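Note that one protein chain is taken out, while the other chains of the complex remain in position.
Lettered A, B and C in written order, each chain numbered from 1.
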Amino acid sequence: MIDFQNIIEGIHKELKDEMNRGLVASYIPELSNIDAQNFGIHVKHMNGKSYAIGQWNVPFSIQSISKALSLALALPIYKESIWERVDVEPSGNPFNHLTLLELENGIPRNPFINAGAIAIADMLVSHFDNPKQAFLEYVRDLANDQSITFNYDVARSERQTGFGNFAAANLLKSFHNLENDVDEVLDLYFHQCSIEMTCEQLSNAFFMFANHGKCLQQKQHLTQSQAKRINAIMLTCGFYDEAGEFAFEVGLPGKSGVGGGIIALLPNHFTITIWSPGLNEKGNSLLGMKALEQFTTKTKLSIF
Amino acid sequence: MIDFQNIIEGIHKELKDEMNRGLVASYIPELSNIDAQNFGIHVKHMNGKSYAIGQWNVPFSIQSISKALSLALALPIYKESIWERVDVEPSGNPFNHLTLLELENGIPRNPFINAGAIAIADMLVSHFDNPKQAFLEYVRDLANDQSITFNYDVARSERQTGFGNFAAANLLKSFHNLENDVDEVLDLYFHQCSIEMTCEQLSNAFFMFANHGKCLQQKQHLTQSQAKRINAIMLTCGFYDEAGEFAFEVGLPGKSGVGGGIIALLPNHFTITIWSPGLNEKGNSLLGMKALEQFTTKTKLSIF
Amino acid sequence: MIDFQNIIEGIHKELKDEMNRGLVASYIPELSNIDAQNFGIHVKHMNGKSYAIGQWNVPFSIQSISKALSLALALPIYKESIWERVDVEPSGNPFNHLTLLELENGIPRNPFINAGAIAIADMLVSHFDNPKQAFLEYVRDLANDQSITFNYDVARSERQTGFGNFAAANLLKSFHNLENDVDEVLDLYFHQCSIEMTCEQLSNAFFMFANHGKCLQQKQHLTQSQAKRINAIMLTCGFYDEAGEFAFEVGLPGKSGVGGGIIALLPNHFTITIWSPGLNEKGNSLLGMKALEQFTTKTKLSIF
Partner (left out) sequence: MIDFQNIIEGIHKELKDEMNRGLVASYIPELSNIDAQNFGIHVKHMNGKSYAIGQWNVPFSIQSISKALSLALALPIYKESIWERVDVEPSGNPFNHLTLLELENGIPRNPFINAGAIAIADMLVSHFDNPKQAFLEYVRDLANDQSITFNYDVARSERQTGFGNFAAANLLKSFHNLENDVDEVLDLYFHQCSIEMTCEQLSNAFFMFANHGKCLQQKQHLTQSQAKRINAIMLTCGFYDEAGEFAFEVGLPGKSGVGGGIIALLPNHFTITIWSPGLNEKGNSLLGMKALEQFTTKTKLSIF
């Protein structure tokens, strides 16, 4: 049996005093004020055991990690029809996503680029009377923790500065791939990204992806096939244009966010969440990527 | 001396019953309802004489033709600094303009693509207390006709459906190339495009570009150098991705609009406005392009 | 225990009379003359057992499948330095690969697009005195079958018509990412693609990727880490711009070729080769893709 606690403690010890931690996201004050010294790791094994070290219990902004959860909420509702509005191909290329969106006639490359996640948010707005509340309750339910909530300051700051997302939503609208008002859809989108969770809460919330769709409370949120498909998208598209590199170096499905969080998982085995706010030049947590490389090297656990 | 009246009558006679007139713009009801049979030509010679045939006295939506006038209004105010925010290169390529705007970090390729004209509108909003009124008065002044006005229905429809322009403005904003609120800038932009003018009013308003910057009322609105430069931009960028073709076939600076109007001019000689609402596949007036080709062939007048 | 023989027989029976088989590659006569009715499946399990149905024993042109093998030959020689000349990101996008190659300054997106495989071929030409012979012996060794050989007619036809590959190689050369003469490198490339193998031979040759780098004859060709990394690249880049779709639908690392062959594998479990010459619009075997989807659905075996 692999000694997970020993392994993550070793990784934490080796990396925690690293001077080169990357740059903390600075586009809104609520993110730029986060202490770059934070570094937490939490592993949730399928057998129920947990392993943790560092600031694993400090809430942080989940940001783009929320895109995997909104996709998981929308997929059982819209089923295969979801793929008429969003594709599943990697976006990896030198262009920003508006270029691709325009070239591909308003069909986002995948649900994890901003335009794709905005299209998913639009579907949730169409389906729920109170989409923000529905999404929050879904996340609380998955993590089995009612204390999780939005950071309204973050959501407001994102709205005030998120011109790129307004551009993407309007471009989707111009291609008839947005049913609701731009403002209404982005209100959900900015709030879902503003949710704050700890490493532990994320490891628990993503448990279902490693467990064939069944969450910690044994509720079947996704079919086995749906869980498998979201895992595939996380592997090929979860890390912006570093997705190939991540598959190559780490070999696990996962999702990162600009708040410095990374969640990864090995089906049938575990979920792991790492948080370190400093980002590499591709926008993924610098220490988080290093820690995950070491983790899969030391455990020899990967899907490949 | 060239017999202009005889020439435009010949062209009008030959083309007026053409069955293939292209498609009238249909994205807003106010444009789609225009009768495709309209076909007017008006020539204003530097010697003061006018020549006209057909519906030269029916007002139509000037749309993108307004971009040459807003540039002419902004250039003497901002002078050379204007080119820090907008470039002067042709955009001719297979992409829509958001792609180029993103690739080029928010600097529009030229002032006649939508993003460029929106940046110019932003400059006018920064300068004038009442930019819509200032622009309208400028146009009335140039054409020496106080009856010219906005079509508020057109402006409102453009605002309700112009998601691509909202996307462009937000993208400019995300690159810090828009000083004012998106809504405020687009309010000017949609109104400037909604102005209705006749062929005669346009020929008169553009007189200054052919007359070294001096308008019909002998007021020097532009320096000789400024007039020359706007003429150069009209030649290289005035007809979307058909600009090279227009320079090649017609050989005159000009500007077209989706309302079916085309204005062209030969410095020191004349301005000519043609209106036929049906558009070719590039978005320029189909009969208008043909008529201009015939006009320069028959008069042998071109800058080349 | 899964009854592989029963499963592949069921798939074969269901699909073998399918009318819509796609189009056989027609750009050279040697490929266009292949009978579209061919349909073979071969599975090699880690436990040594084999399962087969249909034309599993008919040699066909492996084409791009050879790219995984040339990468496997080059990787232990050049080790990490290989990634200075070729990246590992998916290329999935609407452009052909020369565009990306030019935009990215001559560094191919990954070793499985043509330009990337040509760069790998260049490395082999630099290393071996007789690179064609070295590559052929490597493939024979992996498959444990000395009868495997080039189809010289195919190689010659590719050379006579492969202008796109000459363009790619010259573009690489212009970016100083090709050490040897264009003709010499492409001579290897066209020959490696021309190799003919049966489904069985391919399942055997790819055994090492599923077996941590150790081939059927128990020789350690790749380190465990190298095998894992090539598997990751096969998953994210093995199926042109259908790679995301393949990961999503099938969930196995694999590689396809324009000859209609597809090889896929599940680490620690099996390799599977399917051959049906008709291609879908993305250039992958139409029946092959369908058969693999059914195979992973029925066996419930996937990396996700």
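Methods note: contacts are C-beta pairs under 8 Å (C-beta built on N, C-alpha and C of every residue); 3 or more make two chains touch, one makes a residue touch a chain.
All of these numbers come straight from a predicted model, not from anything done at the bench.
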item	value
Among shown chains, those touching the left-out chain	B, C
Among B:9, B:137 or B:245, the residue in touch with the chain that has been omitted	B:245
Which residue of B:104, B:145 or B:184 touches the chain not shown here	B:104
Residue touching the undisplayed chain, where the options are B:16, B:156 or B:228	B:228
Sole residue of B:52, B:171, B:222 or B:237 that reaches the chain not shown, by the stated touch rule	B:237
Subunit B residues that touch the omitted chain in the full complex	87-94, 100, 103-104, 109-110, 224, 227-229, 231-233, 235-237, 241-245, 247-248, 251, 253, 267, 300, 302-304
Positions on subunit C where the hidden chain makes contact	95-96, 98-99, 102-103, 163-164, 166-168, 170-171, 173-174, 182
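The criterion applied here is as follows: only the chains that are shown with their structure count from here on.
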item	value
Chain pair with the greatest number of C-beta contact pairs	A-C
Subunit B: positions in contact with at least two other chains	none
